[in-house]
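A single protein chain has been omitted; all remaining protein chains appear in their positions.
Chain IDs A, B and C follow the sequence of writing; residue 1 opens each chain.
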Amino acid sequence: MTAVAENTRADAGTQTDDAPGAVASFEVTLKIRRYNPESEHGENVIWDEFTVQAHGTDRVLDALHKIKWEQDGSLTFRRSCAHGICGSDAMRINGRNRLACKTLLKDVNPDKPITVEPIKGLPVVKDLVVDMEPFFASYREIMPFLITSGNEPSRERIQSQADRDRFDDTTKCILCAACTSSCPVFWTDGQYFGPAAIVNAHRFIFDSRDEGAQQRLEILNDKEGVWRCRTTFNCTEACPRGIQVTKAIQEVKRAMITRAF
Amino acid sequence: MTTTPSAQVIPSPRDPYARRKTTRGNYELYSWVFMRASGVLLIVLIFGHLFVNLMVGEGVHRIDFAFVGGKWTSPFWQVWDLLMLWLAMFHGTNGVRTIINDYASRDLTRGILKTLLYLAFVITVALGTLVIFTFEPCPANADPALLASICFE
Amino acid sequence: MQTHQYDVVIVGAGGAGMRAALEASKDARTAVISKLYPTRSHTGAAQGGMCAALANVEEDNWEWHTFDTVKGGDYLVDQDAAEIMAKEAIDAVLDLERMGLPFNRTPEGKIDQRRFGGHTRNHGEAAVRRACYAADRTGHMILQTLYQNCVKQDVEFYNEFYVLDLLTDHDLTTEELEDGAEVNATGVVAYDLATGEIHVFQAKAIVFATGGAGKIFKTTSNAHTLTGDGMALAYRRGLPLEDMEFFQFHPTGLAGLGILLSEAARGEGGILRNGEGERFMERYAPTIKDLAPRDIVARSMANEVREGRGAGPNKDYVLLDLTHLEPAHIDAKLPDITEFARTYLGVEPYTEPVPVYPTAHYAMGGVPTNVDGEVLRDSHNVVKGLYAAGEVACVSVHGSNRLGTNSLLDINVFGKRSGRSAAAYAKTVAQHKPLPENPAERVVQQLEEMRGRPDGERVADIRKALQETMDANAQVFRTGESLNTALSDIRELQKRYKNVSVQDKGKLFNTDLLEAIELGFLLDIAEVTVLAAINRKESRGGHYREDYPQRDDANYMQHTMAYRRPTSASDVADGHIEGYFDHVEEFDGYKVVLGSKPVTQTRYEPMERKY
């Protein structure tokens, strides 16, 4: 699995040549941490380097595609929307969690090799792909749905603009796991609910239409719940949607304290 | 083309996943609040302590039996130091407990470390408390040169 | 190989799939199979809104909505379906709100509404505020809300399972079936990406909700995973595809990238300008200007560029101007799309106009269904137990051009309907219909062949060539000549595809292999799209033929139905396919037969479409 660090073919990626504000093309090297579960030689975790030709507005995802499509088809990663909305491609780029499709190469210093690794704290399945089940399990645990009692109204529930704004920030979550897998507490044993679950709990706890806040607070008032957060802010830095994750966690903590005293 | 081999055993993808156990309750909440409350008090206590011990006069060089003895004849410093001892020990022990919880993932290791921690806590707090209360500033058979001035008043 | 049995199996976990699942799982044992985690589906990318005549902010009613839909689709819309959709829109929105969707609110706390292209009051008088929205992430909120409710209802998901075959109890490609003969769908064959294992799902009812096929084009707002799987699977099994020539090009994709900037940008007051700074839509659609339907705006833009009035160094795009709007207003209503402009083009929309150009966006055509979501095997017979909803389906409520916001509506209304009918039908079936002898045979063989080929064509090369020819020859402006060029290119690529090989020979998480399979779907969909476009010698909605610039109701006021048949199935074309268009394309052992289906008209007579 040694890669060819040759120049790519001349026609490669004319895709964004004509993009406005394009800068000249440049060469970029990606250093990718790979894991092949089926490797015969037992060497199933290696670092691999690839060099590709990139253009001004190319993103890390474009470079990964170019590698997969032109050099090594076995390079494996998830992706779908390619513009930061589906949450498939959170990975560790130059040591930090980001979405490959939202990270422009020119913004991560392409002069040096760019390191790409899977996100931390979740079991790696292959190359940059991790098992998301534990992550979604925590999400499901916090009852991420509107809980109401009584009869359904015949029209919409009324909600003031201010009440709607109260939880707007946390509705933006795309469940990419960039936050949870950047959290030093989550890395330790993977038992912590993690910021993403708390963010999604926050989205309902502070929704004026919801009546399940008490239950959710109870769930997160766990040894593995909000109290494990040590305000390291890695989650907030990592969130590609710009959600103030730590702030949301603090608001949930405060709601619990108010409830307890 | 650096290849850094390292063996890695990874079980089948999509392990059915479940949280090990749910441990709900206000315990962590109280401990969290306590860390903050005690932190605020400790600032006053510790900074006062440090200031008096290290900054006033000749600082550390002044500390000796007589100095300590002199301080503990006053109930004010007795209470001060007692409070500091207890709060710091609770605060610190609780902090280290969190750290053990974080990093010791095997139940057994966790158990052993925590037992040691609590043992250290009990011994230290007991000993310290004992000393502060049963302290005899002017032991009868001691070399008078070492004693605080109050012993001679 | 593993076998599973369910009452209802839903293929696809986008908006349509999950809406169906919520309905079906209430009273039938339901599984949802999706090649992506549900929240990764492209419904989440939808931005602008979902229309319903709630009349929360100004006078409106569902009948006007029906009219706009019919007119927007250039009268190729089945009006009974459009009526149902407009009527049920109101409940569809309220359902979502009650499920928890956080819509933006009016000062009174009701669901807020905004303007959108082609939506008017009183049959075209003026733009009306009909689109319900949650900032510019309406699709995101819909997808999340539906998934959340699936979690609540404990819906069973098979994530990262690719459905690769559809099983029926008759071979529709070769058997000659009587009118009214019963054909049943019996199951699907899926490939588990994580393990490489084959799973056969036996079901009493199957709902296809696999979304669109935008990846046949190079510049597209669609996800890499939108490869027309559902359409291609049905098509290969002998089911027709309807109206495939109609593909919508959204006017405002980020130039060069195709990432979408919602029409909401214009709904909130954004203006399109050419290189000379002129608001050129005033010339093309004097009444509603920038808010004309998408086909018109896209063509006008392409025309400006073609006539040399484009902007930028190469004069190859136009500008979307938001600079006259308050930054606070932009932040409140269009936060995400302005962020796209900043991230991907480095343009600050507060102060600079954003370069935009049409981008391939939405497939109006698809698997033909009736208003209950039942899939048709010709112009009127259904396949029992087979349903389709969402972008993969063609009801047809969008006719030749979909109005903005009508798709989110479509997935909710017809997702719900097909989920409900599927469950109801499954309950009437006592026993699962038997599966064929060796149900997974075709899939296994296909996969093994592909994996086993030691060396050959590269997937990416073929795909790129395909997308480039589609962009060059079958985009906003088409001619008989350009389409024929596209067709011969596609044929060439289909030949090369037979020799495609993958580098990854592994079993686990082999995305290389699946990309190769998806390329096969793309080729089939591109081929049928181009064939249908060649056949339709008129201009209507999203399909614009420069050699036939007029709408031709006399000959073409009908839906295209494309069937793929082995060359040997000689007489199918003649006798059995209604409205045979006299256009059989033979190639490589099969032929594509183009038939037709009448358009359902209820109250609106076709008129000239002017805005």
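The definition used in the following text is that a residue touches a chain if its C-beta (ideal position, glycine included) is under 8 Å from a C-beta of that chain, and two chains touch if they have at least 3 such contacts.
Please note the rule applied: contacts and distances are computed from a predicted model.
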| item | value |
| --- | --- |
| Record-based protein name (UniProt) of the chain missing from this complex, from "tRNA 2-thiouridine synthesizing protein D", "Molybdopterin synthase catalytic subunit", "ABC transporter permease" or "Succinate dehydrogenase, cytochrome b556 subunit" | "Succinate dehydrogenase, cytochrome b556 subunit" |
| Shown chains that the omitted chain touches within the full complex | A, B |
| Which of A:Gly56, A:Pro110 or A:Gly190 contacts the chain that the document leaves out | A:Gly190 |
| Residue in contact with the excluded chain [from A:Thr76, A:Ser138 or A:Asn234] | A:Asn234 |
| Contact with the hidden chain (one of A:Thr29, A:Thr115 or A:Ser160) | A:Thr115 |
| Touch residues of chain A, complete complex, unshown partner | 33, 35, 45, 92, 94-96, 115, 117-124, 130, 134, 182, 184, 189-190, 230-234, 236-237, 244, 246-247, 250, 253-254 |
| Absent chain, residues of chain B that touch it | 6, 8-11, 15, 17, 36, 39-40, 42-43, 46-47, 50, 54-55, 58-61, 63-66, 68-69, 85, 88-89, 92-93, 95-96, 99, 120, 124, 127-128, 130-131, 134-135, 139, 142-143, 146-147 |
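Heads up, the rule we're going with is that only the chains that are shown with their structure count from here on.
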| item | value |
| --- | --- |
| Computed distance of Cα centres, chain C from chain B, in Å | 65 |
| Chain A-chain B separation of Cα centroids, rounded to whole Å | 39 |
| Two or more partner chains touched - positions in chain B | 13-14 |
| Junction residues of chain C, two or more chains touched | 194, 508-509 |
| Interface residues, chain A side, partner chain B - complex | 1-3, 5, 31, 35, 37, 42-49, 123-125, 131, 133-134, 137-138, 141, 185, 188-189, 191, 218-219, 221-225, 227-228, 253, 256-257, 260 |
| Chain B to chain A touching residues, read off their complex | 1-8, 10-11, 13-20, 22-33, 101-103, 105 |
| Chain A contact footprint on chain C (complex, rising order) | 36-37, 39-42, 44-45, 93-94, 97-100, 102-111, 134-135, 137, 140-141, 144, 148-149, 151-152, 194, 218, 223-225, 255-257, 259, 312-314, 316-317, 336, 340, 343-347, 355, 458-460, 502-504, 506-512 |
